[in-house]
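Every protein chain except one is present and positioned as in the full complex.
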Amino acid sequence: MFLEKIFSKGKKENQLIGHITKQIRLLCTACGFFKTAIETDNPSLMQQVMNIERAADIIRRDIISRIYEGAFLPYLRPDLCKFVEVVDNIFDLLEDTACNYLDLELPEQLRSECIQVAFLNRRICEMLLITFESMLKGEDLREKILAIRIYEKKIDDIKFDLIRDARKIEITNFWDGEILSQFLSCLTSISDVIEDASDHLQVIHLSMK
Amino acid sequence: MWKIISGIFLGWSLGANDSANIFGTGVTTGIVKYRTAILLTAIFVLIGSIIEGPKCMRIVGDLSRLVPIEAFLCALAAAITMTILTYFAIPASTSQAIIGAIIGAGILSGSTDFSKLIKIVACWILTPIGGIIFGYLLYHGLKFIFDKTIQSLTYRNTIYTVGILVAGCYGAYSLGANNVANVTGIYVGSGLLSCQMAAFIGGLSIASGTLTYGKKVMITVGKGIAPLDPFTALVTVLAGALTLHLFTQIGVPVSSSQAVVGAVVGVGIVGGLRTVNPKMLVKIAVGWLMTPFAAGLMTILFIYFISCFNELVKSPI
Partner (left out) sequence: MKVKEFMTTNIKSIDHKRSVYHAVERMVNRRIRSLLVRFPGKEREYGVITARDVVFKVLAKGIDPKKIEVSKIASKPIVAIDQNTDFKDVAKIMEETNIARAFVYDQDRIIGLVALMDVMSATIIARARGEYVS
């Protein structure tokens, strides 16, 4: 009953936090693999990104069930769930991007910009992890969220140029063009969803003050 | 001894209605389960009644000189008044009902001590004010302390969970200590029961009301005054409990619902006075006026009928 809650001294909560931390770390790893895979044009490494997404899915389901088994106040649970779902969406996007990459021949004129975006995606994921850890400590999140916004803005700027450069490329087959377009779209949307995730962290932080 | 039945009925209805005030916010924010809330309330109400219940009994007993049958009728009138007003969803306070009934009986017998009545009415008015003050002060005070000392998410989570449970138990204790006088204090005044016995029986009747009917009322009432977050829930419960306990020390039984309403308003003031609903205040004021008058009137009618009946029985046809 309630006595269990008092005597467990937050054991359930700490376990849950460990799982969410693991999920975000996995995201950073996946982004790192992705960047290296584009840099070195390594399809098998890109495949690994998709495998990581599957592992992340399992973790997500475990997290959700732990939340509703009684970790944290009911008041916090919907926001925590939302955050975890958003992180999972990032994985899905990353997997789509990887899938598209494997299906196309990336034009060389776009490669360096794509690598730049992939690098920034990795950085923004690391920042999300830092923000999550700060939230747990109850620290002010403003600076970290601003850092995430800065990264997102940078990626947005590169996206603008990427699309402009992509338009100069001659497309002979509709599907080649379609897959390239989807690849670029997914690649540059990852940071938007991460920014979303950071907003959810701010909500959780404020609701417990 | 059968005369204490009306008091037991009154206690049962008090337990059923007022336990929602204590744990209502904790239950509707999901921090405490209904079963846990009801069980804890029943236990701590009984403890509060036994330990500090006698403190408020004196003023109830001293208000009017009553004979046992009058005590029975007062409690009955109060209980019926409460039932009717609750049915019409007018906020009714047991304290006001029983006091109104006692005054009614006292008017008939001419034994009312009006100086005590003034003290009681003053405390009624001060109850929501006390709630407001405690609510406001606790909100700022606890917020300051928590922000300085408890920053980690999991630690705060634990503090809120444990805090609401502890505050709720304290609230139940205060309810028992303060309100048991409403239920059985009248029998001490008329000599039917000793203070301790009255406290014990009264406490049991309130606890039984909580256990049997408390859940239903908790669902409806709790949702109406549910604050938005765990911290506010904790503060309102604690402020209500402190207010009740304060008036217990003063020796006057007051309304627990008004204490909690005051606490909610006090916390609401923190966010600006927009959160105070004028319609709700009007409804409360109406309840304040109607309850004692209705109970008093009913008591007068009962006593009158009984005395007429007695006359009829005495004089052979």
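A and B label the chains in the order they appear, each numbered from 1.
The working rule: contacts are C-beta pairs under 8 Å (C-beta built on N, C-alpha and C of every residue); 3 or more make two chains touch, one makes a residue touch a chain.
All values reported here derive from a predicted model rather than from experimental measurement.
**Student:** Touched by the hidden chain, which of the shown chains?
**Tutor:** When the full complex is considered, the omitted chain touches A.
**Student:** Would you indicate which residue among A:I64, A:C81, A:I158 or A:I171 is in contact with the undisplayed chain?
**Tutor:** A:I158
**Student:** If I consider the whole complex, including the chain that's not displayed, which of A:K12, A:K144 or A:H205 touches that chain?
**Tutor:** For the chain that is not drawn, the touching residue is A:K144.
**Student:** Quickly run down the residues of subunit A that touch the omitted chain.
**Tutor:** 112-113, 116, 123, 126-127, 130, 143-144, 146-147, 150-151, 154, 157-158, 161
The rule is short, and it goes like this: only the chains that are shown with their structure count from here on.
**Student:** What is the distance, in whole Å, between the centres of subunit A and subunit B, each centre taken as the mean of its C-alpha atoms?
**Tutor:** So the centroids are 53 Å from each other.
**Student:** Could you list, by residue number, the parts of subunit A that touch subunit B in their complex?
**Tutor:** Against subunit B, subunit A makes touches at 1-2, 5-6, 9-10, 13-14, 17, 72-76, 135-139, 204, 207-209.
**Student:** Sort out for me which residues of subunit B touch subunit A in the complex.
**Tutor:** 29-33, 36, 147, 150-158, 160-162, 165, 229-231
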